[in-house]
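Take a look at the following structure, please.
Left out: one protein chain. Kept in place: all the others.
Here the chain labels run A and B in written order, and each chain numbers its own residues starting at 1.
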Amino acid sequence: MMSRIVRDVSRLTFPLFAMFGFYLVAHGHLTPGGGFQGGAIIASSIAMIMVAYGIYGLKEKLLSISELAGLFSFLILVYFGSHFAHSAVEEWFKLPVVGPNAGHLISAGVIPLMSIAVGFEVACGISIIVIAMRKGD
Amino acid sequence: MLVYITVALLIAFGLYAIMFKKNLIKIVIGINLIEAGVNLFLISLGYIQGGYAPIYTLAPEGLWKNMVLPTPQALTLTSIVIGLATTALMLSFVIMIYKNYKTVSSKEVGRLLSD
Partner (left out) sequence: MIDLVALLLDNTLSLIIVTPLMGAFVTELVARINKKWVFPLALISILVSSSFAFLLASQVYSGGVVSRAIESDNPAKLTVSLPSGSLLPIRIILEADGMSVLMAIIVAIMSLVVIIYSRKFIRKKLTLFYPLFLIMVSGTYGMMLTGDLFNLFVFIEIVSISGAGLITALDRKRAPDSAFKFLVMSTIGALIILTGIGLLYGQYDSLNIAFLAKSIHWTFLDKVAFALMLAGLAMKAGSVPMHMWVPDAYGDSPAPVSAFFVVGSQASLYALFRICFSLFGLSLNYVTAGWILIILGVLSMFVGVTMALPQKDIKRLMAFHAVSQTGYMLLGVGVGLTVLGTPAFAAFGFKAMEGGIFHVINHALYKGLLFLTAGAIFYATGTRKLNDIRGLAHYMPWTTVFFMVGAFSIAGLPPFNGFASKILIYESVYAFNPVLSAIAMLVSILTLASFIKVFYSAFLGPKPSKKPKRIPHSMLLAMLLLTLLILFFGLFPELIINNLIKPAVMALVNVSAYVGVFSGV
């Protein structure tokens, strides 16, 4: 548990950080950023709360199972995505190819889902690293 | 040109930290500096002055040729992820070393090795 100032500031900024992370994850196919960066920001907001309040009660087992869930959903999405993505990749150099409603949040097929899966996995993974380092083993 | 000078400086500072600092945490920071230098170098390979992010919907109509090359950015992202894993692992080792020796100075580390 840290001082009052640190606790209050981190409590106030936590929603902003987390929201920015979720924004990056959700807009991974539209703007620079994506699953990894957004996930890292979410994880750093979680780590900030953990350090400021000294709460390390998050269940490590739960986190690691959700990390593996994110990983497996990513792999499944890759499998499905690779069946539809070939034509788009091959055409890359001829003309930039975009699917239906380009530039909107719901576009680009499975890619936003993939970046959500990655964001989930990265957020859980980095939280696990922080907790494990705190425990020191 | 400025980019390459920055790259050289970052790598030089990193090497200096690794070679002359005794604190293990500072050695980890040195490695991160080198990593930052190499990543900056990779990014600069595909950069165009006044270019746009390589996203089709963000670049203005007809200016797709001005998009920066996406491949070095993908490479750099991979390299950053690897760097994250390396840094996390190195810091964990430093924590383990601290538990054994109660210090993070490389002068003291190795005490257990000699006996």
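Quick note on the criterion: contacts are C-beta pairs under 8 Å (C-beta built on N, C-alpha and C of every residue); 3 or more make two chains touch, one makes a residue touch a chain.
Fair warning: this is a prediction, and the values are worked out from it, not measured in the lab.
Novice: Name every displayed chain that the left-out chain is in contact with.
Specialist: Result for the missing chain's touching partners among shown chains: A, B.
Novice: Taking the full complex into account, find the residue in A:31, A:44 or A:64 that is in contact with the omitted chain.
Specialist: With A:31, A:44 or A:64 as choices, the missing chain is touched by A:64.
Novice: Name every residue on chain B in touch with the hidden partner chain.
Specialist: 18, 24, 27, 31, 34-35, 38, 41-42, 45, 72, 75, 78-79, 82, 85-86, 89-90, 93-94, 96-97, 100, 109-110, 112-113
Novice: In terms of residues, what is the contact footprint of the unshown chain on chain A?
Specialist: Per the touch rule, chain A residues meeting the hidden chain are 61, 64-65, 68, 71-72, 82, 85-86, 89-90, 92-94, 137.
Basically, only the chains that are shown with their structure count from here on.
Novice: Please compute the C-alpha centroid of chain A, do the same for chain B, then give the distance between them in whole Å.
Specialist: Centres of chain A and chain B (C-alpha means) sit 21 Å apart.
Novice: Any idea which chain A residues touch chain B in the complex?
Specialist: Listed in rising order, the residues are 30-32, 36, 40, 96, 98, 102-103, 126, 129, 132-133, 136-137.
Novice: Which residues of chain B touch chain A in their complex?
Specialist: 53, 55-58, 64, 77, 81, 84, 88, 91-92, 95-96, 99
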